[in-house]
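All protein chains of the complex are present and in place, except for one that has been dropped.
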Amino acid sequence: MDNMLELLKRVERGEMTPEDALLKLKKQPFEDLGYANIDHHRQLRHGIPEVIYGEGKTAEQISGIVSAMRERGYECVLITRLTPEKASAVNAETPITYEPQSRIGIFGKIPTPTSAGVIAVCAAGTSDLPVAEEAAIVAEALGSRVERLYDVGVAGLHRLLHRLDTIMAARVVIAVAGMEGALATVIGGLVSAPVIAVPTSVGYGANFQGLSALLSMLNSCAGNVSVVNIDNGFGAGYLASLINNIGE
Amino acid sequence: MDNMLELLKRVERGEMTPEDALLKLKKQPFEDLGYANIDHHRQLRHGIPEVIYGEGKTAEQISGIVSAMRERGYECVLITRLTPEKASAVNAETPITYEPQSRIGIFGKIPTPTSAGVIAVCAAGTSDLPVAEEAAIVAEALGSRVERLYDVGVAGLHRLLHRLDTIMAARVVIAVAGMEGALATVIGGLVSAPVIAVPTSVGYGANFQGLSALLSMLNSCAGNVSVVNIDNGFGAGYLASLINNIGE
Amino acid sequence: MDNMLELLKRVERGEMTPEDALLKLKKQPFEDLGYANIDHHRQLRHGIPEVIYGEGKTAEQISGIVSAMRERGYECVLITRLTPEKASAVNAETPITYEPQSRIGIFGKIPTPTSAGVIAVCAAGTSDLPVAEEAAIVAEALGSRVERLYDVGVAGLHRLLHRLDTIMAARVVIAVAGMEGALATVIGGLVSAPVIAVPTSVGYGANFQGLSALLSMLNSCAGNVSVVNIDNGFGAGYLASLINNIGE
Amino acid sequence: MDNMLELLKRVERGEMTPEDALLKLKKQPFEDLGYANIDHHRQLRHGIPEVIYGEGKTAEQISGIVSAMRERGYECVLITRLTPEKASAVNAETPITYEPQSRIGIFGKIPTPTSAGVIAVCAAGTSDLPVAEEAAIVAEALGSRVERLYDVGVAGLHRLLHRLDTIMAARVVIAVAGMEGALATVIGGLVSAPVIAVPTSVGYGANFQGLSALLSMLNSCAGNVSVVNIDNGFGAGYLASLINNIGE
Amino acid sequence: MDNMLELLKRVERGEMTPEDALLKLKKQPFEDLGYANIDHHRQLRHGIPEVIYGEGKTAEQISGIVSAMRERGYECVLITRLTPEKASAVNAETPITYEPQSRIGIFGKIPTPTSAGVIAVCAAGTSDLPVAEEAAIVAEALGSRVERLYDVGVAGLHRLLHRLDTIMAARVVIAVAGMEGALATVIGGLVSAPVIAVPTSVGYGANFQGLSALLSMLNSCAGNVSVVNIDNGFGAGYLASLINNIGE
Amino acid sequence: MDNMLELLKRVERGEMTPEDALLKLKKQPFEDLGYANIDHHRQLRHGIPEVIYGEGKTAEQISGIVSAMRERGYECVLITRLTPEKASAVNAETPITYEPQSRIGIFGKIPTPTSAGVIAVCAAGTSDLPVAEEAAIVAEALGSRVERLYDVGVAGLHRLLHRLDTIMAARVVIAVAGMEGALATVIGGLVSAPVIAVPTSVGYGANFQGLSALLSMLNSCAGNVSVVNIDNGFGAGYLASLINNIGE
Amino acid sequence: MDNMLELLKRVERGEMTPEDALLKLKKQPFEDLGYANIDHHRQLRHGIPEVIYGEGKTAEQISGIVSAMRERGYECVLITRLTPEKASAVNAETPITYEPQSRIGIFGKIPTPTSAGVIAVCAAGTSDLPVAEEAAIVAEALGSRVERLYDVGVAGLHRLLHRLDTIMAARVVIAVAGMEGALATVIGGLVSAPVIAVPTSVGYGANFQGLSALLSMLNSCAGNVSVVNIDNGFGAGYLASLINNIGE
Partner (left out) sequence: MDNMLELLKRVERGEMTPEDALLKLKKQPFEDLGYANIDHHRQLRHGIPEVIYGEGKTAEQISGIVSAMRERGYECVLITRLTPEKASAVNAETPITYEPQSRIGIFGKIPTPTSAGVIAVCAAGTSDLPVAEEAAIVAEALGSRVERLYDVGVAGLHRLLHRLDTIMAARVVIAVAGMEGALATVIGGLVSAPVIAVPTSVGYGANFQGLSALLSMLNSCAGNVSVVNIDNGFGAGYLASLINNIGE
């Protein structure tokens, strides 16, 4: 509000006409109120990677964005949902490393995570791994230490229980599952940490492209479960890292 | 086929005209071919209860059916989906006992079950009990011994595991659950017996009147799970008893 | 864990026979085995309220549970989704206070929240208040300080922006909205804290009992938004409090 | 109506027999009765482009229609939903220019728009541009001046607010958005002009091919928002231009 | 904008201190900043009625709001979706007139509409009248002249065609229909004016509470049709009046 | 067309001005062109009953319509979907007989059907009878002879086959079924006559208010099956009677 | 039935032993019992074409079936849903003619239709022609005279009304439409003949692969409309021909 008082004083002192003041007030109503920081996605501190959503962008567009970031001094950039073909094309322009399972391209190098808390990324089946890996790599890139617990679907409960220590020690748990999506509820009942459930489109028939897992997770009888969109590994990793860093 | 040969022989012997034989063949085409037993719902042996679906029938209609059965010598009749009001009205005409939780009315007395195998009826939460009890009582009425395991929802996994011996000893398991319906899959993974999953309409919001549990159960990653309609306790108890009696 | 180690030490010191220790372990099998936190709903420390889900339970059942808890020394118990009628009936047996808007009954007294972080509970419209209040009271009961921002729906964006400071200062934000559910995404873009979105069934027509807000929130283009079930104020408050307490 | 009155006058003057007049009326019953304007799509005045829906038509069919129009004197014809392949094939027969983003082919030249009012076409994200451009070009072709505001999705609210002047000055606003579709409601709350919302199929998972944005827009809590079909840029541009020209 | 410029001029003239001006600006931050029209629902000029959405509000709340408005000088207030019971209760506190068909309560008196253009409100069947009347009265209250064309469903096409002159003379058409919702498309093809389609929940079975009419209208093959929510008569009347007033 | 020629001749003879003729042509464009018979629902010959759709109409409205028809000489009027309460209220004004099962009220007397062909109305279960009876009575009222085959659901196939002669002798078959709706397909395969399938909302759970029977019938692998709306007994009876009367 | 009576008479006359008669009856149980006509698809009289559903069958399978039919003396065989590729492959084995628009292959020659009544096949748009042509050719092949009325969608109502005489003269009408499917209702209101509505999957977005047209047609407010599956031209043509031949 200081700026505004200053402006009014300039009007009082005759240094600015009322008309010019009105225009200024009208043109910058929100910026003047201190909202510069609402664009947090882009204003990350040096060393923290930037994330580009690769789907629906051409290789040329991606290369262009990465180049522009490199010039502005970004040391690490992630590109999610990047097909192998696009990755090759981008790589021809700008050197990136490519993780085929998670379909993530990485410009620069992901710094070693140093968070106090650990995020446990649990995946029910082999087919859920692309989504789980996307979550894990995004979380690591944002500074979180990650434990991977794969192939722990509830139809073989002992595999999950076998790693109960790891799950119970985590500050945040990501539960990735398709088909009936029961993993989220079972883990929600076993731990007291927040559980971010990621339904996947893995399955067939009455799965309806992930609807069954989505509804299952939304209806979880465990109180510590919330849900992101089907196959949204990025969102889960991003959100888990936000939560993991609370209090640090 | 004997009847038919007899009929043809009567034609041969001139005891029946071809026209009369044709009429008889035409009037009872299926029964005469030995299909009398296709009406199995009604042809149960003495001592085995008959089951009436009470929903959509008036108290008068139900009383009438029970009276007719009593006259034909039935010793035990079950009426499912019977509201307390209708139960009172029926009881004024024909003495029945009424189980309020399962909403089952019983004329006569259910004989003590004597099956070799046991059916485990598992229910996730308190609100699932009406459906679970319907399944249990129907199965008992059809001669099966039943073990009830209630309040064993997967968000408190230890409660389920605590009774694992009972579940693993059952010849058939009925898994009754609403909300996310994960119980069916978890049990399916724990036992090698057939599991009949009953989704219930318990829940709210994205439950969509049982759709979430239904889809969850249909997509179970356990191979020994099949599903009946939402809230269909009767079907589960009936089918479980059929399976339980195989080989006896 | 201390209790269990203590018990084992008493066995070691000969102060307790193995048989008595086994009996004690067996009676409380999971808590004593260190999985106390599996059953976290019930094992809250002194002074932290217990929460009972009131829907589908009779007034008698609720009174019974509250009485049992009172006897075991609980100082505060919350009952959610309690109708005014049931609240009166419970109150006749056990003195409770009743919050009609959130439909929460309270036995004892909610202790004053002392958390370092603050949870901002934002609600789009007047009709969303029951769900928002449920979330707010549950979070407060679990020890979190709460800021309420009601009637901040995005069709009147200035009302939301007017309180931007409060929202941006929160450690966790709960966004409660029905109809088109846009509030979650707009807030998600304004803050960098985790946002728990609660779709409500407020609306009509193509709202389909909350489906529109649910899908809208699941598809949020903001990366820090996760979603709980339609009208699930309890879950949002519970989960927000878990996150708010991380690192404390 | 003039033609018909003229015909009746010719009958009155004895220049035409009633029988011939009847035949003429019968052969063109509706046009002659003054309903010529019900066929408005085809009877546009000279200089105003005709629009062909290209999807589901072969390149040969399109070429044929364009040729026929050229012969009838049309100076400008638009072909919407034209793939690059078809555009090449059409171009080999009839010279057209092709806008790859909006997938519109143009025979002749779009005249410079001269409308008093301006239509603001707002698009949430880069992937929504094909639909937005289709709307913009159609509106321009029908004579409306258009302001494009792209990449103004509500997760980065400042970008939208930054251009508030432009939006508020528009006579009609078109809001194009996929995913959660919140843009329509936010704009609806900011302006008092009619807002035509176009949900797009941009998104994945619980987007269900545009259903989430569609439902979100239909449930908008802003009273000045109406909705067209998913990805229907043509309809939005056409309707906006109709509204923009009211009173001119 | 005049008020704000006036305020700045008073500062310039030394008639108001910058601090007082700041305080005044801060207390009414958005209206004074020229965004009065953001809050257009509430800031209507003298003589133009205010509209309250009555559903989900108690009679007491409604009475309170109307009283407050009366004190602030509003001469006419509409309350939509007002049940007869609530209307009686409100009337006991504040005198209103009540239109039972449209379920609208009116405080004060709707001024006689004077718009140059006319809005044609067409309804397919008798059961659609409540929604149609809501649209018509809202449009009239906002100053638009309205022509009602009721019982013009397309299964009796001659009734619609009989009134073609009226429809074709309208500046905006509102098409209200349930069941198969074909009315919107038929009218859309007959006129060149914008058509606002309002699906209603009238029907049964595969109507699915208005879904059939909604989808039908969204898929209209007429290019001048846009759609509002099921049963949203208010929105249609409000939006139609906005469009009707363009250029005036 | 005669009227129109006459009109033109009057213009020729100077008995009517061209302007008046134009007005007349414009005002009655469709009627004058010979479309009087498009209103066939209302123009039924003497002795053929008129049908009123009772749902959504008050008893007063129904009484009024019946009275008006009586005055115009109608000898028989049917009122469908009439609740017992409304029937009593109507009866107090205008004497009607009431069929509680089909919920049809009858003013006057249905004439004895005399059609050459017979319509077989088949219903799967007892709960489907209201819909089946509505179809049967409507068909009879429109002059068709009807055979009723009730309780012939396919789970007891012998009951259906037992009456195969009747079904195969029918000129049109109406198949009324809820739940899985299999009756339509089984009958479609047994007969070569047209089968009109009526899904009913009878069922629960995954029935989704008749959706399962509806989809089942639409997907019938029998080529002679078409479908009307859920619970639309009227439509089935009306359409069957139309077909039954072809060639008579 | 003659054969069977003959058989019984031969038994009576001693020309056949009861045992041989039983064997004969048992080997062809249903045909001999007079149910031969349940297999009506295959038992069509000489000169009437047989129809093969080509989708999901390989070219080899189709060739094989056609060859077998040719050998059994069929003079005309239709193959529906035949892709151009399969048609070429079939043609290499068995000479057929191929209709690319309807995707029907014809072995032999369709006899000239001679039915007294005419079937009017109406299609809303150009994209609906494949389905309409399938219906038309199937109806012709089964002996019905067919009138085609294409491009008569209700957004250009005059085109439909222009051909009203033809539609009103038809004994059965087939209404083929995608998008909003309004054509069926408009025609249903114009004629008193049975209308078979065929929704097509033509459209995009909220069309949901034909769902909008399907629901629209099922909810038709015209009483003489029934519906077949989406894109089911064959079923409509087959059923229309059955109805058209009633009474002949």
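Brief remarks follow.
To keep things simple, chains are lettered A, B, C, D, E, F and G as they appear, and every chain counts its residues starting from 1.
The working rule: a residue touches a chain if its C-beta (ideal position, glycine included) is under 8 Å from a C-beta of that chain, and two chains touch if they have at least 3 such contacts.
Given the structure is predicted, the values throughout are model-derived calculations rather than measurements.
Among the chains on display, the ones the left-out chain touches in the entire complex are A, B, C, F, G. The omitted chain makes contact with just one of the residues B:5, B:110 or B:164: B:164. Residue B:193 is the one among B:52, B:193 or B:213 that touches the chain missing from this view. Although one chain is not displayed, chain G still touches it through residues 29-31, 35, 38-39, 41, 55-57, 199, 201, 209-211, 214, 229-232.
For chain F, the residues touching the absent chain in the complete assembly are 124-125, 153-157, 179-182, 184-186, 188-190, 203, 205-208, 211-213, 215-222.
The chain not shown here touches chain B at positions 30, 35, 37-38, 40-41, 117, 161, 164-165, 168, 171, 189-194, 196, 214, 218-220, 223-230, 234-235, 238-239, 242-244, 246-248.
Definition applied: only the chains that are shown with their structure count from here on.
Across A-C and B-G, it is A-C that has more C-beta pairs touching. With centres defined as mean CA coordinates, chain G is found 61 Å away from chain C.
One simple way to say how far apart two chains are is to compare their mean CA positions; for chain E and chain F this gives 38 Å. Annotation for chain E: residues touching 2 or more other chains are 35, 38, 41, 156-157, 164, 189-190, 205-207, 211, 214, 218-220, 229-230.
Viewed as a network of touching protein chains, the structure does not reduce to a path, ring, star or complete graph.
Those chain pairs judged to touch are A-B, A-C, A-D, A-E, B-C, B-F, B-G, C-D, C-E, D-E, D-F, D-G, E-F, E-G, F-G.
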